[in-house]
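To start, the structure itself, in structure tokens.
Of the protein chains in this complex, one is absent; all others appear in place.
Labels run A, B and C following the written order; every chain starts at residue 1.
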Amino acid sequence: MDNLINVADFEQAAAEKLDAGVRGYFAGGAGDEVTLGENVAAWRRWRLRPRMLAGHAQWRTATEVLGAEVSMPILVAPVAYQRLVDEEGEIGMAQATAEAGTVMCLSTLATTRPSEVAAAVPEGRRWFQLYCFKDEMVTRALMDEAIDSGFEALVVTVDAPRGGKRERDLRTGFRIPEGLGVPSVEAALGSERAVTIEETFGLMEPALSWTHLEELASDTALPILVKGVLTAEDAALAVEHGAAGIVVSNHGGRQLDCVQATADVLSEAVDAVEGRGAVLVDGGIRRGTDVAIALALGADAVLVGRPVLWGLAAGGAEGARRVLELLRGELELALSLCGCASPAELTRAHVIRAPAPVYSA
Amino acid sequence: MDNLINVADFEQAAAEKLDAGVRGYFAGGAGDEVTLGENVAAWRRWRLRPRMLAGHAQWRTATEVLGAEVSMPILVAPVAYQRLVDEEGEIGMAQATAEAGTVMCLSTLATTRPSEVAAAVPEGRRWFQLYCFKDEMVTRALMDEAIDSGFEALVVTVDAPRGGKRERDLRTGFRIPEGLGVPSVEAALGSERAVTIEETFGLMEPALSWTHLEELASDTALPILVKGVLTAEDAALAVEHGAAGIVVSNHGGRQLDCVQATADVLSEAVDAVEGRGAVLVDGGIRRGTDVAIALALGADAVLVGRPVLWGLAAGGAEGARRVLELLRGELELALSLCGCASPAELTRAHVIRAPAPVYSA
Amino acid sequence: MDNLINVADFEQAAAEKLDAGVRGYFAGGAGDEVTLGENVAAWRRWRLRPRMLAGHAQWRTATEVLGAEVSMPILVAPVAYQRLVDEEGEIGMAQATAEAGTVMCLSTLATTRPSEVAAAVPEGRRWFQLYCFKDEMVTRALMDEAIDSGFEALVVTVDAPRGGKRERDLRTGFRIPEGLGVPSVEAALGSERAVTIEETFGLMEPALSWTHLEELASDTALPILVKGVLTAEDAALAVEHGAAGIVVSNHGGRQLDCVQATADVLSEAVDAVEGRGAVLVDGGIRRGTDVAIALALGADAVLVGRPVLWGLAAGGAEGARRVLELLRGELELALSLCGCASPAELTRAHVIRAPAPVYSA
Partner (left out) sequence: MDNLINVADFEQAAAEKLDAGVRGYFAGGAGDEVTLGENVAAWRRWRLRPRMLAGHAQWRTATEVLGAEVSMPILVAPVAYQRLVDEEGEIGMAQATAEAGTVMCLSTLATTRPSEVAAAVPEGRRWFQLYCFKDEMVTRALMDEAIDSGFEALVVTVDAPRGGKRERDLRTGFRIPEGLGVPSVEAALGSERAVTIEETFGLMEPALSWTHLEELASDTALPILVKGVLTAEDAALAVEHGAAGIVVSNHGGRQLDCVQATADVLSEAVDAVEGRGAVLVDGGIRRGTDVAIALALGADAVLVGRPVLWGLAAGGAEGARRVLELLRGELELALSLCGCASPAELTRAHVIRAPAPVYSA
């Protein structure tokens, strides 16, 4: 693993390890994957404006998110079914995240229960990604387990009233293996057998509304982040309906194709929130400079999903840890070369739109 | 056919079935095919701005066009000589359209007469695409057959005072087979032998004017759509001269190359019509997200030509039906993920121009 | 030759006939050939806005340039050393031009004298492209031969105080063959031996000024066109110093690389001339739609060089004639499909900038 020097290397290493079905499931997006590609490309449509002679000898990547310190403004995004790529699964990811000093966001669709992850890696910090169910008792049971297990925030996914059209899965015929259930949901349902992903989606509430969100927020002391915001309008509505913040996200390009890249939405979301909550963003982050651009545009932090999953696939918990450390190192370097002693010093004056290319023979 | 999961797959399957001449005739465009390619690309120059937490549990694609309900705002465009790709020809297409619950627009250059199509698929809804002839009695005879056969609207093609320069046909040497006449025209002429396409074009009126259109509109109770509008100016003139609406169209890129893509014209046409008529659009629609973008820009509906023709070529009526159902499904998914319960809820706030790409090494 | 259906086909056919040195000499441009490629690409950065139902049954390409009628607003640009591609050389080109009913501009560097071309093709219309020499008597002798031979205008090239860096020639080692002199210059000099191109350029006046132009204009009754204008500033200066018009030209991308494409300069030149003279343009015209766009932007006519040279190379005078007829036909078709009965009806409302492309996976 020592010869893997950037996220692209880890992606390549993971691709060589995983079979086509699993690889397609995690790597793929919806439709023609326009948004999938755009997510990565869009960060490159900004250029950094570094400042010189700032007089700093040290640079810290540590910052605060939702009032608590993390070693870097790079968090681990919720990713379902992590045991598909490595037997350590979510527990390995939790170990890596804890060692890296940042926050892991555990998916409702994790292959390990929140309580188990907490027990295995008690020193880690965690948020819980929540899907809302038609039966509110199920939702409540999921929340309670997370709260009881010391999770510090709820990340409510709002962009999946239905699943996207993921054509790679249609072509490979990939299906989640029979034995791999959704233990958190099984526990919430009191089910004694594995629940399939199709069953799970069938139980979810498609008709979520801002009223639901407001009720959810008033039902728990934990801060709630609304994940899946892609417009200024919804960014404002989120903080006006009790959210502690938002995650600008298009579900990694996996839900609706041809929506905007998150890098293209971030600014308007930040402006709409007007400091009334945290603004996080995921999608397409592959470099420390991508993180620096997101911070300069006003994000409090970013989440990375596929990069750490490739790390987990390529080298288990240690692989995921290396990816996080690699990104942290790249961000620290970017801060230092931008003349910023800390993430908070990055401002919009540090970025500018890249010019369009022109004809060349 | 079960492994064909999107329109591109049907295009590929059709390409494998058809010989080069027929394939080129339907797939090709004018000149360097700049507009042909642009038609498809231009929908991708828009991005969707989906709204979350809309609170809908169901999504309907059904809508009204020209005052009558269709199962979806996706109609079947007029395409000439459909028997070239499948022996069922226009009757197969009519069956597919009827089963899909939408409207078929039959071409003057169809290989089946309007009355025959009506007799074969009486439950279907149909419009008639009309070319105007120098001899007004021929035009009248065509209209009368359509009216008598229960066609609900006339779609007058105005962008073909002359045929485009289609270089694929010049290269393959493709010609419409001798036996394949234009029965609607033959009937209108009282001809007992097959009339060739060259003869038919020779009989058409190249010098159509807005006065002609106004007279035509006053001569019939059926609504008239002007097909081939590519400017705000003509969009306004159309509704001011008796048209019930327009079809923004560049004839699938087959007439004049280097005209604008229809997706780039749609907004100005909608603005110019100012609600005084229906605005439809064709050209380059390949995905449900393309339809959603067209609706958001103000179209009442879209027409698809090549996609259903590839369906017909790949699998007869059932193939065409699947393409329609596939597009309907993709549109329903797009609506749901945009937070819209119906097509009418899509507005210009749901779309934004995509940014230009930038240099990457 | 019957299977050559567009200019690109003729280019390909010529490329197969010519050896690498000659091909490179005519096809190549300066430096990295950025401008060479841009000249062609830039016409494609405009889109046509065709108007419908204009009521025309006939379309004429004939127009007036400098007060005299031509069969089409497409003239033959000055191209040096035409006998390099075909033994008929400039006389073949003159025959083709005369048959096509348009104007040929004969180069000072032609391999046939003006008087010989006039004698061989007396029915043709011709302009003379003039390089100015340090010795004014040489310039005067060149002008006199052209005037005496019935040439109707002088086209003064102003963009070549020095020759461009043409790297294809440096790589192929191409040199004009010994025997191929510059007979017009030889006659003007009274030289009895062939004069090389290097000698000829050595005799030219590099320090031409607007005063020179004004003197030249006052010395002759023939209209003078200034060829090589690439700015609004120079366009205005030209008509203010006695020119009857300008040719917006970058010498086919052969002089200074990275100057603007002529399609990108045309509008500002037209605006600057303010109707005080004719505005012609050359560079990158390959299609009738390119001509239509140039006319819509305000050009009185275009000149084509390489297209007719490929015609001459591929099939002698008949080849060049076919290229001209092919372009005329494409222009007539473009006029008809734009709703214009004649070139003069094309206006800026018929064109719009093409949008930039966007990311696609």
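In this text, a contact is a pair of C-beta atoms (placed from the backbone, for glycine too) under 8 Å apart; a residue touches a chain by one contact, two chains touch by 3 or more.
Source: prediction; values computed, not measured.
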Problem - Touching the absent chain when the full complex is considered, from C:4, C:36, C:130 or C:158 - result: C:158
Problem - Listed residues C:122, C:177 or C:206, member touching the removed chain - result: C:206
Practice task
Identify the residues of chain C touching the omitted chain, counting contacts across the whole complex.
Solution key: 31-32, 34, 38, 41-42, 44-45, 158-159, 161-162, 164-165, 167, 170-171, 206-213, 226, 228-231, 233-234, 237, 255-260, 264, 354-357
Handout entry: Residues of chain A in contact with the chain not shown
Key = 5-6, 44, 46-57, 287, 289, 293, 330, 333-334, 336-338, 349, 352, 354-360
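In the analysis below, only the chains that are shown with their structure count from here on.
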Handout entry: Rounded Å distance, chain A centre to chain B centre (Cα mean)
Key = 42
Problem - Mean-CA-position distance for chain C and chain A (Å) - result: 59
Exercise for the section: Among the residues of chain C, pick out those that touch two or more other chains and give their numbers. Expected result: 356, 359-360
